[in-house]
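Structure first, then comments.
Excluded from the complex is one protein chain; the other protein chains are retained at their positions.
Up next is chain A:
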Amino acid sequence: MFRNQYDTDVTTWSPAGRLFQVEYAMEAVKQGSAAIGLRSKTHVVLASVNKASSELSSHQKKIFKVDDHIGVAIAGLTADGRVLSRYMRNECINYSYTYESPLPVGRLVVQLADKAQVCTQRSWKRPYGVGLLVGGLDESGAHLYYNCPSGNYFEYQAFAIGSRSQAAKTYLERKFESFMDSSREDLIKDALFALRETLQGEKMTSSICTISILGAGEAFHVLDQETVQRLINEFEVVGEEPPANEAAAPDAEAAAPGAAEGAAPDQGAAPMDI
């Protein structure tokens, strides 16, 4: 993407029918650190990679509770993400107050999308530079949505956004057909595996990732560090073998080099000759 004479205002079309400012906003999402979402019939898991700007600073918060039954993970300009999270929380609280009932997540994402669209059609505004993975419950079960800066929204079985999200998407594309009937534990494991793909060799520890879950009968909450570390240790020790019910074992072995260091101590030792 190069600079051109049609990219100054969000309200200027290019001759090819593109709004460059909106597309640039979507670039901002791709630069942010990864966020992943997956869902089953009853649960939604949202996970993110926490990048700290330096060793001295704390990690940025990228996952927000919107209500007991809705959570959001963001990628891109986290400041924009915080503002939108506050809007979502407000909408949920107002709906609950009036109707004594949780706001269906499908309606919240439409409101969010319409809010984003406004910023693509006012010359004095700019698009929100953040992509949101919204997970929540509805009358019809658990749902995962992705909201774009463009004002579009899509429903997904599983999705990943941010930098190196393609690696996670490749993993999810292999496995997503089984997610609908996944158990809660398997869903979390798959989220961790997908997250690991985006780390591309970096050591996976609980300080670098955040996992959150919500489900029917389980309010949205972020898993604490010990739990996450324990889950990571479980599959690192086993030697990056995905859960037993997985049929694509050969593919998993191909992905092994990415986290070889975890298993190296076992495989590196040669059998004693004497």
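Just so it is clear, contacts are C-beta pairs under 8 Å (C-beta built on N, C-alpha and C of every residue); 3 or more make two chains touch, one makes a residue touch a chain; residues count from 1.
Here is the rule we go by: contacts and distances are computed from a predicted model.
Student: Determine which name in "AP-1 complex subunit gamma", "Proteasome subunit beta", "Elongator complex protein 4" or "Transcription and mRNA export factor ENY2" the UniProt entry assigns to the undisplayed chain of the complex.
Tutor: Answer from the UniProt record of the missing subunit chain: "Proteasome subunit beta".
Student: In the full complex, which of A:Gln5, A:Ser57, A:Ser101 or A:Ser123 touches the chain missing from this view?
Tutor: Of the candidates A:Gln5, A:Ser57, A:Ser101 or A:Ser123, A:Ser101 is in touch with the missing chain.
Student: What residues on chain A make contact with the chain left out of this view?
Tutor: Residue positions of chain A that touch the missing chain: 97-101, 104, 106-107, 110, 138-140.
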